[in-house]
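Only a single protein chain was left out; the remaining protein chains are all shown in position.
Our next item is chain A:
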Amino acid sequence: MGRLRSADAWAVGILFSRTGVTSVIENSQFNGALLAIEEINEAGGIHGRPIEPICYDPASVVSRYGELAERLLAEDGVNVIFGCYMSSTRKEVLPIIERRNALFFYPTLYEGFEYSANVIYSGAVPNQNSVPLASYLLENYGGRFYFVGSDYIYPRESNRVMRNILRQGGGEVVGERYVSLEAGAEEFASVLGEIEALAPDAIFSTVVGTGTVNFYRAYLKATNVHKRAPIASLTTNEAEVAEMGAEAAAGHITAAPYFRNIKSAANSRFLERYHKRFGTVDTVTSCCEAAYFQVHLFANALRLTGCMDTDHLREALRGAEFDAPQGRVKIDPDNNHTYLHSRIAKLDEQGEFVVELEVRRPIKPDPYLVVPALNDWNFRLTPMKQGLGN
């Protein structure tokens, strides 16, 4: 990406790590954002002016996110930034965004308990993914759970939520372990030993980054494929599955708003364009989709305002809807989070996610839900009709 700016372009900042531990998923988000920008530009831009992305690579180093956000706002003069995967990196960017009253788009699921007027959140919060996943696992696999996660804020809070829901459903957590972000085979060896000894019904994994691939591979090596408990996750995605291989992935479960093989006109169009641009759809994930539709939501808002002023854009964004690849989404004017779909998918022998259950309507985001209720009718899942998408 060049730093040369055409005078009449709408400049936006892009802050995803192209290298480092979270680069697999952040590259996927980067591609999603870029694809949307190119689509908009090909269609003539906004009011005749193209959107120009100014991209930096924080290299998965937490403090770099803050520094580069500052640079985007102060030196490059942008007012809108798309970026971040881990909560810790979002927390670096947040004060800088607020101080300069800029607008920040965060296309990643996270643990909730945050609201900033300067952020548009388009990933799932626990009421949109944890609750449906817990009810699915309790119903299909049993009540004994083992938790394993990367050691930072999201896994810990996510596990707290999960523990609460499981207790309501009569389940129990038999073990809980946290590993480093770069965890490799050695670090997972003791975790796997514990899993073997405890023989849980399901493993709830909030391992993110390169640790994910290492964990699924190590689990494959350590266990009998036919007898093992499934690993259930909110983050494990198509890009990581492509890396770990179909054998390591088969039988495991992910809950997310979007999966690649959703059958809808919007998704087909999205995948076709993605393939044309990047030569593969292996790297399409739910976070990629979130980054993609966020850019479109932003562009639609910009079309209305005709200016980059934060207050105007925010007004235009609140309540805005878009036909995303996952289905219709809407920014909740109450909390700047997004109404999202909720789906549970299982990986088949080919390493493809097969959506087994989904909620009928997008779920309203509830970022401050302390104790989600397992039996909330909002989260009721309906089985997928064979061969039919939404």
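Here, contacts are C-beta pairs under 8 Å (C-beta built on N, C-alpha and C of every residue); 3 or more make two chains touch, one makes a residue touch a chain; residues count from 1.
Note that contacts and distances are computed from a predicted model.
K.L.:
UniProt name of the unshown chain, from "Flavin containing amine oxidoreductase", "Cytochrome bc1 complex Rieske iron-sulfur subunit", "ANTAR domain-containing protein" or "Phenol 2-monooxygenase P5 subunit"?
P.N.:
"ANTAR domain-containing protein"
K.L.:
Pick out which of A:Ser88, A:Asn101, A:Ser116 or A:Gln168 touches the chain that's been left out of the picture.
P.N.:
In the complete complex, the chain left out is touched by residue A:Ser116.
K.L.:
Using the definition of touch stated at the top, determine which of A:Glu139, A:Asp309, A:Asp334 or A:Glu349 touches the missing chain.
P.N.:
A:Asp334
K.L.:
Residue by residue, what part of chain A touches the chain that was omitted?
P.N.:
Here the touching residues of chain A are 113-117, 334-335, 366-371.
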